[in-house]
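One protein chain is absent from this view; the other protein chains keep their places.
Here the chain labels run A, B and C in written order, and each chain numbers its own residues starting at 1.
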Amino acid sequence: MKVSVVGAAGYTGGELLRLVHAHPELDLVQAVSRRHAGRPVAEVHPNLHHLGLTFHPPQELAPVDTAFLALPSGASAELEAGVAELAGTIVDLSPDFRAGASSASGDVYRTGLPELYADELPGAERISVPGCMATAAILALAPLSKAGLVAGDVVVDARTGSSGSGAEPGPSSHHAERGNAFRVYKPAGHRHEKEIAAHAKVRARMTVTAVPSVRGAQVVCHVTPPEPVERRDVLRVLQREYRDRPFVRVVARSRGVHRLPDPQFLSGTNFVDVGCAVDEDGGRIVVVAALDNLVKGAAGGGVQSLNVARGLPEDAGLEFPGLHPA
Amino acid sequence: MKVSVVGAAGYTGGELLRLVHAHPELDLVQAVSRRHAGRPVAEVHPNLHHLGLTFHPPQELAPVDTAFLALPSGASAELEAGVAELAGTIVDLSPDFRAGASSASGDVYRTGLPELYADELPGAERISVPGCMATAAILALAPLSKAGLVAGDVVVDARTGSSGSGAEPGPSSHHAERGNAFRVYKPAGHRHEKEIAAHAKVRARMTVTAVPSVRGAQVVCHVTPPEPVERRDVLRVLQREYRDRPFVRVVARSRGVHRLPDPQFLSGTNFVDVGCAVDEDGGRIVVVAALDNLVKGAAGGGVQSLNVARGLPEDAGLEFPGLHPA
Amino acid sequence: MKVSVVGAAGYTGGELLRLVHAHPELDLVQAVSRRHAGRPVAEVHPNLHHLGLTFHPPQELAPVDTAFLALPSGASAELEAGVAELAGTIVDLSPDFRAGASSASGDVYRTGLPELYADELPGAERISVPGCMATAAILALAPLSKAGLVAGDVVVDARTGSSGSGAEPGPSSHHAERGNAFRVYKPAGHRHEKEIAAHAKVRARMTVTAVPSVRGAQVVCHVTPPEPVERRDVLRVLQREYRDRPFVRVVARSRGVHRLPDPQFLSGTNFVDVGCAVDEDGGRIVVVAALDNLVKGAAGGGVQSLNVARGLPEDAGLEFPGLHPA
Partner (left out) sequence: MKVSVVGAAGYTGGELLRLVHAHPELDLVQAVSRRHAGRPVAEVHPNLHHLGLTFHPPQELAPVDTAFLALPSGASAELEAGVAELAGTIVDLSPDFRAGASSASGDVYRTGLPELYADELPGAERISVPGCMATAAILALAPLSKAGLVAGDVVVDARTGSSGSGAEPGPSSHHAERGNAFRVYKPAGHRHEKEIAAHAKVRARMTVTAVPSVRGAQVVCHVTPPEPVERRDVLRVLQREYRDRPFVRVVARSRGVHRLPDPQFLSGTNFVDVGCAVDEDGGRIVVVAALDNLVKGAAGGGVQSLNVARGLPEDAGLEFPGLHPA
């Protein structure tokens, strides 16, 4: 299956290049970047040095089976019609077509979240991947919501690494300001609240902190159950929901240093780890989820969804398990 | 005023040495450490190299006006009676005498939190400093509680640097495991919940994450108000409460990168920064507080309380403002 | 090919589990750990959660084609005879059999460095992998040495992440001491100097600094050439030497932010990146090499060597290219 990556010089674009190259059924045709056209990919993504790739300009985009769009908000909507003439399938990583938004040409994008929409993705030709923190929160909360364990609003405390804001430098990503920051940059009103509501059917009150890491997103969700619960009840709900999902690991260790999901072990992987705890009086459930914002929260989620859409093994090209220590 | 520091090889002990040395009215008599007795202080605290200090063994403790106890939980209660024979005033940083606990000899310890107990500290000879995350949460929540802005339980999301668990190595503080960790090590049931209840008069449901920093504690408190509020109302409550308190800074910037309290700028200082935001519908108040766990959350809080107890300027010896960039 | 990993709870042991599991021709039989016998592997290596492995005690070691020994110095030499009765091939990652040392049973270990010893490894049944910093320095310096570009001693400035000192906690790896450290812990006399001399045929004067990272080793080698040289001459020597070596990438970019080898992009990979610069007067060559100390500097070097020894593709199981951003 011939594939191109548009926006290949960005961080999710680079991850797509890496994942497509490692994928047994996908064949990378072009890495497209307006700004870096004609330059070696390795100047931007030094990890791909050995592949010897060069960026192509957008106007040279060749016909492919699938185009991945890894573009900033707005740019996808703008380029989409042109890409649609050259690519049978489009997988979009931007916010432009999320939450059932349709494109200019009227195409409806399916939600690239196979854990919830495994039935709707097969055969899909337009796929939109949810936001990274939204993905973590949705996968943490949807099973509880479905099981009737959520009463009232949910507090979602989200932490994000710096790669989440992209490759463009600016005052807020300047290393001397950001290197040791715990910056509550979005204490209220984050747009992911709507995605969480749409997919997990809960009202999230979200607070986002920029933390000292490059990759990784972690959400700590504080849920009030309608009546007191025990931890094993919540665990059972999570385990049942994700029993057959290859990329959700329910993490609930009683020994060792690492008992709940920690994004440090997920860099480069498509896993989302989910775990939980409960207050002694049963009055609050704490669900913790972690993932790599650039993989499961973007590029990997896109490849996984494409796998499901095209009938390939869901985990094809996504086998890297992450590192310890990290 | 002659002063000794017992437990001077630990992290809060080291901070006490630094602060006492810089204090215009305090005179350091001994740095006491059982394990390191006879060795240069600089072997443990290289920042104090130029002071040329040596650790003394506990049995050589000399009479002083004030003894600071910077000992692990349990050790303070054990040594306290002996110290009381040599020191008129005891400032304890351990949990042993918190929340109005009295010592074996029946002495009642006052709470070393001048922001709340300015009236009770003058003249005090037994002072117990609250826990670091508790201090941050109490100072964030007490004004709201007093102003009637808190309905129901409060979710307290706390983040702590590695120095909070002391100088003793172990598997959970091993750098290769801890260096990049976002480890939700205490998702529920933290003992600081009780301190918060006692001093801020709210029920806190606390979750603590060990984060990749050495110093610093930050709490993000999610408060449900009895009816919708606006941010300026909350700010006004905080500003009024702390108008005359030298170490609480109400931080509420509308411009720049750093708008809410961030512990990175508080290393070495006795400040606690407090700020807030409110959901668009007024249905949730987010209060953020940050401090240096070893200073305002321990050694500095002790010196500040001693200043108040002895009628010295409250900020004597505590002028360091922190660094930017950090 | 049936494989077991002895010392599987350590950091290089964990990497072996990861690499063996991903290897198309290797079949993991046992993860062996004395201390953690009977416990889930995921308690120690959370990245391998989904594999569902359990540690076996050493006394249950089953017969295999190949045993990897990932043990501390001394322990390998002690266990080796027993392992030799059960495993046809032994790949040792400890210092015990380096530099041509023979085992108690008289077996001579070949050096697990296919870049230098591709001719000696095929068929080998005893393989010893060089030290991580030594590997980086040897691969940086051997081509220059061979080409006659080295006059006199070489200054090797090495930087190492904390995983290099293993999984055992202690005062020097305590996060609060190590997290922001630039600790010149071995300014002179490092044992890797001998390995460098043996394999690269140069006298290295080495200084090692512990730096704030978990993984990664980087060496900056300062070479005095016998007569002034230009950068392109040195580059040509490196490129010629490594033209057909799959894991050495000669990195010499003239544009972009990342022009010389940086270990941040090598976590999890078996690559060693090598690059160079030359003083304007041609009087000093600076060769920089970087690798992941746990992979190319240990577990990956072992798998690569086994691949060569058994006639498998040299890069089997070692395809992960590393991440950007990292």
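Just so it is clear, contacts are C-beta pairs under 8 Å (C-beta built on N, C-alpha and C of every residue); 3 or more make two chains touch, one makes a residue touch a chain.
This is a predicted model, so every value here is computed, not measured.
If the hidden chain were put back, which of C:P63, C:P187, C:P228 or C:P313 would touch it?
With C:P63, C:P187, C:P228 or C:P313 as choices, the missing chain is touched by C:P187.
Among C:E25, C:D157, C:D233 or C:E319, which one touches the chain that has been omitted from the display?
C:D157
Of B:P46, B:G170 or B:P228, which residue touches the hidden chain?
Of the candidates B:P46, B:G170 or B:P228, B:P46 is in touch with the missing chain.
By the contact criterion defined above, which parts of chain C meet the unshown chain? Give residue numbers in ascending order.
153, 155, 157, 159, 171-172, 176-177, 179-185, 187-189, 205, 207, 209, 211-213, 216, 218, 220, 222, 257-264, 276-280, 283-284, 286, 288, 290, 325-326
For the chain that got dropped from the picture, name the residues of chain B it touches.
11, 14-15, 18, 21-22, 39-40, 42-51, 162-163, 167, 214-215, 249, 251, 253, 255-256, 258, 262, 265, 267-269, 271, 273, 319-326
Residues of chain A in contact with the chain that isn't shown?
11, 161-163, 167-171, 173-176, 178-180, 212-214
In the analysis below, only the chains that are shown with their structure count from here on.
Taking each chain's centre as the average of its Cα atoms, which chain lies closest to the overall Cα centroid?
A
How many angstrom lie between the centres of chain A and chain C, each centre taken as the mean Cα position?
That pair's centroid distance is 33 Å.
Mind checking the centre-to-centre distance between chain B and chain C? Centres are C-alpha means, answer in whole Å.
44
Tell me, which residues of chain A touch at least two other chains?
Residues 258, 262, 325-326 of chain A each touch two or more of the other chains.
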